[in-house]
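One protein chain is absent from this view; the other protein chains keep their places.
Now for chain A:
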Amino acid sequence: MFRSKSWFGGGLWKPKNPHSLDHLKYLYNVLSKNQTVNEHNRGLLVETLRSIAEILIWGDQNDSTVFDFFLEKNMLSFFLKIMKQKCGSYVCVQLLQTLNILFENIRNETSLYYLLSNNHVNSIIVHKFDFSDEEVMAYYISFLKTLSLKLNSHTIHFFYNEHTNDFPLYTEAIKFFNNSESMVRIAVRTLTLNVYKVDDKSMLKFIRDKTAAPYFTNLVWFIGNHVLELDVCIRGNSQYEALPRLADLVAEHLDHLHYLNDILLLEIDDLNKVLTDHLLHRLLIPLYVTSLDKASAIQGKSSPKVSSILALFLLSQVFLIMTHPPLVRVLANIILNGNEAVFELKDDIVSNPIINSTSTPTSTDEDRANEEIPSASTEENPTAHNFLQTPDRNSKSSSHEDCSSPDMLARKADSLRLLIKDEGNLTDLSRRPFLSSIFDSLETSENDYSALFSLCLLQALVKNKGIHADLLDRLFHGGAEKERGTGKEEDLAEECITHTKSRYNGQLVDRLISIIAHTVKYESKVRVVTLQLAYTLLLKTVMKEGDKSCMGDHHLAAIEGAREENILLLQNYYKSDEMFLEIFEDEYLEMSTGKVQNVEQLLMDSHLLLPPAGSPLTGIAFDKRLPCGEVERSRRAMRVYFILRKLSLTLRNEKEKYLPLTNTQTCVNIDDNLDLTNSDIQSCIVITRDTKLRRFLVIDIVQLILVEPSPKRMGWGVVKFVGFLQDIEVMGDKDDSRCLHITVKSSPTNLRGSKTKTPLLSAKFMFDDHIRCMAAKQRLIKGKLKSRQRKLHMIARLLDLTGSSPSPPQKLRHHSRRPLVRSDRPLYNPIGKALPGLAMAVVSETQPGNRKNSRDQSPAVASVSKNTTHQDEEIPLGTIHSKSTNPGGTSHNGPQPASSSSSRRNSCNSSTSSSSAISNPHQSSNSAAQNPSGLHLKFPSGNSSNLSANKINPRRFKFQ
């Protein structure tokens, strides 16, 4: 492309090998002959500069003489010469790319030092490029960032000149800290952090004395402006339109806090002091904390305020992210103990620049009580918190005033200490406007808009590792023991309920319980997430030594009262909602396996800053909005129920015994080996789209199980599939009476499996004949019904609706199921009792024979064997049957009162009649079909022995 051949004279031909010393010599020649950039040599220069980068890196990796030549000829000076002409972005970008490549790729440290040694690099840094060009800006800032990554205690001296007090790399970079391009801003931040990281005292002193105050002032001002913009977004009328911007601003605020925290985490004491000072006195106290107090906002100070909700939100973020003790301790202390005087004093001293003297992390208790309040150094702005004013843009360059005078500091710190001491004599919340306003925000009678963030803030305080545990202890527990004299401890102690053993903050608990009380109302405006936070905080307040609660009786009673109200509400839904069980289980699953909403994640959600929404159309997660419609109301009531149940159990130090409804530990799992001796098994072929498998169907009380015979042990089966009966759907096949279409939906019961769209199984089951098919269908349908009923019973019990139920379902379960023992368990013996299908299946086969020849056994056998192709499976069937029905048969003295057994018999009858009606249209069974319940009544007590004998017989015959 470029005409780069011999006509440059000097006999220097372009060497064939682009990676060689000769080539660099050639390029040197080109550069020296084209020192003036013009239209014609522009392309040539660009290619030359590019090639230089390539050769130098090649030389660095392969041939050291290349670099020697470069240094010897001082080729970097050509770069500067070119740059200083108005060379256009084309050449500039190439220059910057070459420099980027050089500093990014050079591994040889000596080479790097040589490159940096003649100050050319600093000249390049201060060169005024055309920063309006996006590309130039990006390459330039990348170049600075690359350099910053090379900084260490040796290389720093090439950039920071102690004698001239010059540090262009840093001072030039921070000029772009508020660039409109996010990537540029990030690069600046990276650079600053890389600079601070270098352990060089004089450099850090320079940073602190000459740049920290203006840089941090600007930074803080910038954050303050973002916050004000955020406030406008929230107050605006078109809130949902502003949502993207809102989300952006929230994320931006988090970015700022993380950046400030990253600086603080570097633990450069001097720098941290200035930063803490700026943050506290130019942002956190004047804007965030004052905005907490609605009263002071009304007083109409000139300084801008944000809504108290936003203030709670922002402060929560601060406490979640920042842990620098001098910062968070002072802030927490002001919020919990301070009053407006803090700001009045602030205004008095505002003209005197002082710096902070934050207490050390090892301060004693007394120190803590009198936590010194650092004050701002305010040499640029007349008022510290006037964010709307543009900060002094020149401050960065004119930053030579000393912003920290230890003498002045001492004086002002004293006055601040006095102030906080005065505050120590306060005796009630009324003199603690911020704490009281946090507490007031917990009010939820209208809605929980502010309560949610108030809870977040308290939660964030709890989680913050930088705050004195003691301060928190006094907030939540009122201190370990009563102290004399200091006043502070006393007044807090007054607010505490004295329990026999320990105390807790009664005022706080009152408010938390009031949230709960509002939550359980039918038309409640409290969101589930709020309740969850209140729950966590309540436990934090009243739980001692892990699992013991010290909650007073009246508080406990209030919680139980709220629970009852919630249960009453749920009882209505229980009665009216047909899907109650499914929703109940689904919600339980959601609550127990769903992601636990931690406060950090909560505070990233900008949606919450808007007034609580009630519609799913907003796209806000269910627990973060109000319910919409009755179904959601019942869902919500369930969630509330689960939370309150957990709370109540925890406070009473009890374990959950009844939830989840299905104890998955006692369920059969795939690949289990089951002893199916004496069990009711049906052979079938399971046909799905791709497969056709022979399986044996076993119906347990809650599960549908498909097994294949165990290769190792006779009579055992290996589980190949399990599904809950509750989740099945059964349909007959129009064309084939031996077939059933069975769909097993994925279940909310199955805690391990996540919810999936596809069913667990959707297959055609082909049985040996249509009778078995019908029998299976009946049993599945009955099983499903029973399984649901059983669970509904359990729920009824949980909801105190068990008054009329004679046998609690729990008992039934315990009867019928044992803890799963993998090896030798007489698995299905007891189950037969609970399984109507078992009796039905056999009866349907044997009854025709029984009826005809009640004494003659052989026809019955014949009829059975005719219908049975898989005798092996029939054996246990009969066995179970005999066992399960025997007691019933012998004690068959008229109608039985017990609901469980009578229902079993009923089902027995109905299935019998229907199947026998098909298989053998016998007179008596026909009549039974018309009157299912009448069948049993037709067996007088005298016949019962007959009946039982008949039922046992087939089995015996099969054995023979």
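To be clear about the criterion, contacts are C-beta pairs under 8 Å (C-beta built on N, C-alpha and C of every residue); 3 or more make two chains touch, one makes a residue touch a chain; residues count from 1.
We take it that contacts and distances are computed from a predicted model.
Enquirer: Please identify the absent chain by the protein name in its UniProt record; candidates are "Ras-related protein Rab-2A", "GPI transamidase component PIG-T", "Ribosome biogenesis protein ERB1" or "Molybdopterin synthase sulfur carrier subunit".
Expert: Cross-referencing UniProt, the chain left out corresponds to "Ras-related protein Rab-2A".
Enquirer: So which of A:22, A:166 or A:262 would be touching the chain we can't see?
Expert: Looking across A:22, A:166 or A:262, the contact with the absent chain belongs to A:262.
Enquirer: I'm checking contacts with the chain that's been left out. Which of A:149, A:631, A:670 or A:731 qualifies?
Expert: Candidates A:149, A:631, A:670 or A:731; residue touching the omitted chain: A:149.
Enquirer: Looking at the whole complex, which of A:29, A:105 or A:592 touches the chain that is not displayed?
Expert: Counting the whole complex, the residue in contact with the absent chain is A:105.
Enquirer: At which residues does chain A meet the chain that is not included here?
Expert: Against the left-out chain, chain A lists 19, 47, 50, 53-54, 57-58, 61-62, 97, 100-101, 104-105, 135, 138-139, 142, 145-146, 149, 182-183, 185-186, 189-190, 193, 244-245, 248, 251-252, 254-255, 258-259, 261-262, 619.
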